[in-house]
Each structure stands twice: as C-alpha cells, then as structure tokens.
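The structure under discussion is supplied below as structure tokens; questions concerning it will follow.
In this view, the complex is presented without one of its protein chains, the others remaining in place.
Moving on to subunit A:
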Amino acid sequence: MIFLACGKTSLLDVITCRDHGGKIKSGQIKINGKPSTHQLVKKCIAHVRQDDRLLPNLTVKETLLFVAKLRLPKTFSDSQREKRVENVIAELRLRQCANTRVGNEYIRGVSGGERRRVSIGVQLLWNPGILILDEPTSGLDSFTAHNLVITLSRLARGNRLVLLSVHQPRSDIFQLFDLVLLMTSGTTIYSGTARDMVQYFTEIGYPCPKYSNPADFYVDLTSIDKQSKEKEMESQKRARSLATLFWEKVKDSDDFLWKANEGACVTTVHSEQSSLFTPEEVINMHAHSTDQLPGGLKQFTVLLSRQISSNFRDLSTLLIHGSEALLMSLLIGFLYYGHEKSKLSIQDTIALLFMIGALIPFTVLLDVISKCHSERAMLYHDLEDGMYSVTPYFFAKILGELPEHCAFVIIYGVPIYWLANLSPEPEHFLLNFLAVWLVVFCARAMALWFAALFPTLQMSAFFGNTLFTTFFMSGGFVVSLENLWLVPLWISKLSFVRWSYESLMQIQFTELTYQMTVGNVTFQIPGKLVIQAMNLDSYPLYASYLILIGIGTGFMLLYYLSLRFIKQKSNQDW
C-alpha cells in the first residue's frame, strides 16, 4: 500500500493512462514488467476518482448489484454475487442507506460521504489487481476513514496493489501503509517503506518530534508555504534540497526506494511494491477476474435491466415525457377535431397528417438528446473503466428505450387518430400507428447519434434542430417536392418526415372518397386523385415503411460508430 501527497492526482492520471492534454515528457510506466497500455490498465487497474459518477435513480444496493453482475467473473453464482455486495455494503458501512436512492444535485438521495463510499464500493466489488484511489478518505469521518483503510490494507495483503493519494492521514492510518511516496510540486521527497520514513528524515537532520504524527510533520516540512514571498522561497529551497538529497541516495538502486542501512528493514519490502518498480518480479494478476468476465450477451442483459429500471424510476422525466405526448396529442387532435357537423376538409386532413409526423419527433429529439447528455458522464466513465463494451451498451440502450417509446407513441398517436376521426378501418389505424412509431423511432435514433457525436448539449441540440428543420422543410408539405432544387431533393430522400407524410397520406386517402362543395355543386372526389395530384404515389406504401426502417437503422449505425470512435468528455456545467 502506497501513500502519496501533493502532486498526486496528476500522477495517478498518468499511471492510468488518462493524460488530459498533457504529454509524458520522459520515463515509462510498467505493470508487471510490461509497458502499460490502455488495455492492460483497463484489465487490472480500478481507479476511484474524486468525482462520483453514478446513476442517480438506482438505490445503493442496486447500483452495487449491477456492477457485481457486470464485473465479477462468470464463475460467481447469483447468491455469491449478492453476498459480495452485502459484504461491501457492510464494509463501507452503507447498510442504513442501502435502499436509498443514490441521487445527485437535483434528486435527493444519500449524503455526499455516502455517495463517495458507493463509488469506492463499485471499485472494491470487482476485486481488481491494482486499486487506485484518489483521496478516498476526504470527506469521510475518521471512523469510516480508518475502517476503509483497514479494508484496503487487508486487500493489499491478499496479493493486490493498492495505491492511494491521501491528504492528511491520521497516525493510525499511516501505520497501515507499507510504502510511502512523499511528493511536493511534482518531485519525490521520499519514497520507501513507511516505517523507515522517520529514520530517513532523522538521518538527514529532520527528526520527528515526539507525539506528533510523522505523516503530518513531514508533509508540513516539505510543502510550499505560500503565505508570504519569503516563506515561499524558503520552503521551496528546502523542498528542492530535500528532493536532490533523496535522488542522490537512491539513484544507484534499481528500484529507487530508500532502504535503511541497518539491514533489518530491507527484508520488509513487500512483493506488491516491487511490481510497480522492478520489472523482473511478476505477481499473479488474478487471471480469473480478468479473463472470464461475463460475455457480451450477459453484459447486454444486465445493462438492459439497469437501463429499464433506471428509466422507470425517473418519475419526473416519465411524467414530463408522458404529459408532453398527451398534450401534443390533445392539442393537435382538438385543433383538427373531425367528429361533428362536417368531417375534416381535404386540405385540413393533409395538414393534419403532415403535422402528426412532423411535430412530435421534434420534441422527442430534444428530450432524448438532453437525457443522453445527463447520462454521459457515467457512460464514458464506465467505458473507460472497461466495465462493459460499446456493443452491449448500444443494444441495451436501444432496446431499453423501447418500452418508453411504445408508451409514448400510444399516448400520442391514438387520441389524435380518434379525435380527428380518421379512416375508421382497423387496418388503416394499425398502419397509421406503425408509421408514427417508425418516424418517432427515426427521430430517437437520430437524437442518440447527435448526442454521441457532439461535445456539448448545446451543440447537439442545435445541430439536431437544424437537421430536423431541413427534414421538415423537405417533407413535401411546406415546400412541394418538385420545387426543390437538387441538394434539398436529395435530402428529402432521407427525410423521415417526408416518408411518414407519404405513407400516412396513402393510408388515409387511397380508399376513401371525399365530398367537396363548390357553389351548389357537390363533387365526389376519390382520395386516389388527391394523392395523384400531389404526386405522393411515386412509391408504393410498403416502400415508405422500408425506407423509414432503413433511415432508422442508418441512424442507429451512425450512433454505434460515434459511440465507438468518439470519446466524449462530460462537460455540462450543471
């Protein structure tokens, strides 16, 4: 177990191959003698970071259970997994809030310290070969902090490497460390066993006063005091001289660890320390826990159930999306109310059919984009950790959205159909419903793609809106198709709004006859004529459906590619 102070987070980032913009100037990082790569890091390093990234609507226990299902090897049975989760909950003293929602800034949930422990629990669960924790004890009360470090040190005894960065270790915590790396402003002041640290500093002339915590004392000694210019200069000089001194002492050794000369202590260097520094020794990296992770299918089912339960729990979002659909539906339905005295005129029916396909996808588009952005932090964090791969997530995401999607389309499509008194044949209704289902699905897939493609919510939403507007304009209603010039004409072929419009029109008009009164004369106008006059019969009905399916699939494919190849960061400020 290693403890660090000052300059820590960057070092941990470098070890886990998460350099944010910076470049490693020199030196190399080796894990078990192999140069560290992303794959290797993913396989054996668990990194608990300072910020918590969890799904807010799951309870603590569910969160851990899903991780257990994803990250524990196949050989574990369900009851074993549950037992492991129980153990972690007990270890981190989370029992009293096990059934509370995790929460976030907007959703009330567990307290900050508890959320932090859940994050640690997520990583503890899967028993990694190397566990890296960035300030795990900050924000915890001393009691829990102590327990946590004891847990960690027990883990380390089980042939594991635990790397922590700590700000202010209590003396009893400090005693649990094996190796200590003391840093200030990015340079090493001391690196060696914890018990030799006092001896080392005593040798170079800085004895630790009695009854004082050596960790605190030496961190104070080496930190740069910025209260005044002179103090800063002085402390900087001291730190630099200490760093050079240490370098002088260890530059000849092969592992750059300071060892006491008395001999007795040298033997206490543990094997897990060596793994970081000396390439010769290889420790068993828990082959079972890395190679036999649940397969893609298992990941998919777990992710799917996580997705669905997370969606279902999010009451406010569900209510908002539901009422959105209902409101739109009632609004359009009553606007084109077709039951009383006269049925809707041809003009109005045409407008209605276009609006059905054009308005709701627009609201869905923005909803889905903003939802994806709020989940994004967690998604890319999980992917980076290698908790699951893109493919299962992709399928789980698409399928997990379907129940909500279907409910949404039913709430939206059925009332309109009835209120506007469209063609009463059941098969017409079903075809109409299918077309609406498909067009909303296309919008959903497009939204998913845009959310994965652009870095910020604002950009995704804006470009989503722009593309949708082009689809809207090229739908054939606002501007008739024959008046479009070449480029928009091509775009119109991709416009799901257009295809929904065509198919809805064909369903409604092909078999119906309309009456139209001009002056005193009443004409019987067969619906087919209307369609012909508007040039909407160029493709048969089934072709529209196939094209809609094709467009939806195309967007999904693009979504998959974007997920796969574009690494987004979460950067929404709220």
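Convention: contacts are C-beta pairs under 8 Å (C-beta built on N, C-alpha and C of every residue); 3 or more make two chains touch, one makes a residue touch a chain; residues count from 1.
To be clear about the criterion, contacts and distances are computed from a predicted model.
Colleague: For the chain that's not shown, choose its UniProt protein name out of "3'-5'-exoribonuclease family protein", "Solute carrier family 7 member 10a", "Matrix metalloproteinase-15" or "mRNA export factor MEX67".
Modeller: Choosing among "3'-5'-exoribonuclease family protein", "Solute carrier family 7 member 10a", "Matrix metalloproteinase-15" or "mRNA export factor MEX67", the correct UniProt name is "Matrix metalloproteinase-15".
Colleague: Touching the hidden chain in the complete assembly: which of A:195, A:298 or A:313 does that?
Modeller: Of the candidates A:195, A:298 or A:313, A:313 is in touch with the missing chain.
Colleague: Where the complex has a chain not shown, which of A:72, A:293, A:328 or A:422 is the residue touching it?
Modeller: Per the contact definition at the top, the residue touching the missing chain is A:328.
Colleague: Which of A:73, A:488 or A:526 sits in contact with the chain that's absent?
Modeller: Final answer for the missing-chain contact: A:488.
Colleague: Spell out, residue by residue, where the missing chain touches subunit A.
Modeller: Contact residues on subunit A toward the absent chain are 5-6, 50, 59, 90-91, 93, 95-96, 99-101, 106, 111-114, 135, 137-147, 167-168, 170-172, 209, 211-213, 215-217, 219-221, 223, 225-229, 232, 312-313, 315-317, 320-321, 324, 327-328, 331-332, 334-337, 348, 351, 355, 359, 362-363, 366-367, 370-371, 374, 456-459, 461-462, 465-466, 469-470, 473-474, 478-480, 483-485, 487-488, 571, 573-574.
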